[in-house]
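Up next is chain A:
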Amino acid sequence: MSAETLYGLCAAALVGLGLFGSIVDPQPLRKILAFNLLGGGVFLLFGVIARRGAAAGMAADPVPQAMVITGIVVAFSATALAVTLLLRLFETTGQATLRTGAPARPDPDSDRAGS
Partner candidate 1 sequence: MRQVLDIFTVAAVSAGALFFLVGTVGLLRFPDPLTRLHALTKADNLGLGLVVLGLLPQAEGFLAGVKLVAVWLLAQLAGATVTQLVARAVRRGGPPA
Partner candidate 2 sequence: MTGAEALLAVSLATPLAMLAACLSPRLRARMPGLLAIAPVPALAAAFLSPGAGVALPPALLGLTLALDMPGAILLGTAALLWIIAGIYAAASLRGQANGGRFAAWWLLTLAGSLGVFITADLVSFYLVFAMVSLAAYGLVVDDGTPRARRAGGVYVSLAVLGEAFLLMGFVLLAAATPGSSLLIHDAVAALPASPWRGSTLLLLILGFGLKVGLVPGHVWMPLAYSAAPAPAAAVLSGAAVKAGVIGLIRFLPFGAALPDWGGALAAAGLVSAFYGVAVGITQANPKTVLAYSSVSQMGLITAVLGMGLAGGNAGAVLGASLYAAHHILVKGALFLAVGVVQAGGARRLWPVLLPAAMLALSLAGLPLTGGALAKLAVKAPLGDGIVGQFATWSAAGSTLLMLHFLARLAAAAAPAIQGPVPARIVLPWLAAALASVAIPWALFLTAGSGTLSEALAPATLWAAIWPVLAGGVLAIGLRRWGRWLPRLPEGDVVVLAEGATGAARASGEALERADVLLRQWPVAGVVLLALAVILGAAMLAGH
């Protein structure tokens, strides 16, 4: 077994783990965390593919690597936005949950944020 295969299997396991965590964990923050973990697994898969594509004197295919860099930045942006949303939700309602019951009832005289 080569190192790439090893890390490839590791990536597959991380993806499974991240999916499980983001579905099952009730806390939104830990869903976000699991999503990042999941993203790590996907990026690792890119890395394995890049390494397998080593050619022309390069230790790895640079194209997937560049994609991972882009992907990491996008994932961070998503995390920052999601965390801020969550914190704001917590400030507004005093709880941090994604649970829903019936569709939200209208409150006719709710005002705009903070105004």
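Going forward, a contact is a pair of C-beta atoms (placed from the backbone, for glycine too) under 8 Å apart; a residue touches a chain by one contact, two chains touch by 3 or more; residues count from 1.
Picked so that all candidates are chains of the complex that A comes from, given by their letters.
Computed from a predicted model, the values in this text were never measured in an experiment.
Any copy counted, the candidate of 1 or 2 that touches chain A in this complex is 2.
Taken in their complex, chain A has these residues touching candidate 2: 19, 22-24, 98-102.
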